[in-house]
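Reading through the structure tokens given below for one structure.
A protein chain is absent from this complex, but the other protein chains hold their places.
Right, subunit A next:
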Amino acid sequence: MRPILLQGHERSITQIKYNREGDLIFSVAKDTVVNAWYSANGERLGTYNGHTGAVWCVDVDWDTKHVLTGSADNSCRLWDCQTGKQLALLKTSSAVRTCGFDFSGNIIMYSTDKQMGYQCFLHYFDLRDPSQIEDNEPYVKVPCSESKITSAVWGPLGEYVIAGHENGEINQFSAKSGEIIKTVKEHTKQINDIQTSIDLTMVITASKDNTAKLFDSYTLDHIKTFKTERPVNSAAVSPIMDHVVMGGGQEAMEVTTTSTRIGKFEARFFHAAFEEEFGRVKGHFGPINCVAFHPDGKSYSSGGEDGYVRIHYFDPQYFEFEIES
């Protein structure tokens, strides 16, 4: 595989996202910078300037018109994708940890952290109603008193948000009323990342308990578990193969006690049906914080603690590889 190295951040990457067609990658990091890149050659399209704190999350709508970002500067911002202009600024009382557009691109959600006396809240805004944005009044605001939301994605038809919590729980929050439709608790520690499969029928969760799990989006049935010996920071499902990719690491303070051989931090590939690891890709100098597949499944990207985003195009052997069965 020949990786393309994207150097545009000075601090660790917090999230990367492809747009629906896959020609663009968006990366955000702790250095307040929001970058957009061409995934074909790694050339930078531009930046979205305005955040004054670490940016935790990013999302782009299906039409690649709008970009949504959430930051530790207590704001969630909406941008025009093409021009880079900031379209809306939603002030919050605490850091915005996760955000996203629903399937239609009309409704946005974001969650805020439990900080400084403020609870964790899940907010819903309808972009078709400008007054909600102007007045900073979400049409539904859901409090989460027990365990804060650490990662969340929209369900298949924009009916609910599937959220992962600090205690390992997964909840479906209705987009109409905000109430919890379903709950499961399969993980024993914090959920670091949730991503959907390309058709939104499944979600994969990455957890601090050293496993990633595959769930059905509708029923939250637990389908598969992928075990490692390190906390998993992020996981993604291949759009075309029965594969999942996982990136992880360990507690920052223990990084120096592992092998410091160059590029030892690896992205690990598992067969989705057999739950067995079949490959690893080295290259990062620090723990991997985020992984994502290109929508066409022919490449994938990873963002690390080292501030680099690496785009890998698969060799032909990857597609022919079969575990004996």
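In the analysis below, contacts are C-beta pairs under 8 Å (C-beta built on N, C-alpha and C of every residue); 3 or more make two chains touch, one makes a residue touch a chain; residues count from 1.
As a convention for this text, contacts and distances are computed from a predicted model.
Protein name for the hidden chain, per its UniProt entry and selected from "GPI mannosyltransferase 1", "Fe-S metabolism associated domain-containing protein", "Eukaryotic translation initiation factor 3 subunit B" or "Galactosylgalactosylxylosylprotein 3-beta-glucuronosyltransferase": "Eukaryotic translation initiation factor 3 subunit B".
Residue A:D216 is the one among A:D80, A:D216 or A:D315 that touches the chain not shown.
When the whole complex is considered, the residue among A:P3, A:G53, A:G84 or A:G158 that touches the unshown chain is A:G158.
Shown as candidates are A:E10, A:D80, A:D242 or A:D315; the residue that touches the absent chain is A:D242.
Residues 20-22, 38, 40-41, 62-63, 103-105, 156-158, 199, 201-202, 216, 218, 223-224, 229-230, 242, 250, 254, 257-259, 272-275, 295-296, 323-325 are the ones on subunit A that touch the missing chain.
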